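One structure coming up, written as structure tokens, with questions to follow.
All protein chains of the complex are present and in place, except for one that has been dropped.
Right, chain A next:
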Amino acid sequence: MESDRPPGREPVPPPGDAWTALSYLLSGFLLFGGIGWGLDRLSGTGAFTLIGLLVGGAASLYLIYIRYVKS
């Protein structure tokens, strides 16, 4: 039985992280872009989709920062 990690090796970020970060980005755009699009459909305006996409993108980036950089 060997130890968890060979001695002398610095812990590196797990390789799966890069791929999961992508899924956060996608989710932010989809969710808030989708909500904006829905509001546009209901109200007949055209600006909410754009606002939603921007808010969603910004929120995703912030979330990635919290999950992977800050912690």
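Keep in mind that, in the parts below, a residue touches a chain if its C-beta (ideal position, glycine included) is under 8 Å from a C-beta of that chain, and two chains touch if they have at least 3 such contacts; residues count from 1.
As a convention for this text, contacts and distances are computed from a predicted model.
Enquirer: Just go with whichever of "Acyl carrier protein", "ATP synthase subunit a", "Transcriptional regulator" or "Ni/Fe-hydrogenase 1 B-type cytochrome subunit" UniProt uses as the name of the absent chain.
Expert: "ATP synthase subunit a"
Enquirer: Against the chain that's been left off, what residues of chain A make contact? List them.
Expert: Spelled out for chain A, the touching residues are 4-5, 12, 14-17, 19-20, 22-24, 26-28, 30-32, 55-56, 59-60, 62-63, 66-67, 70-71.
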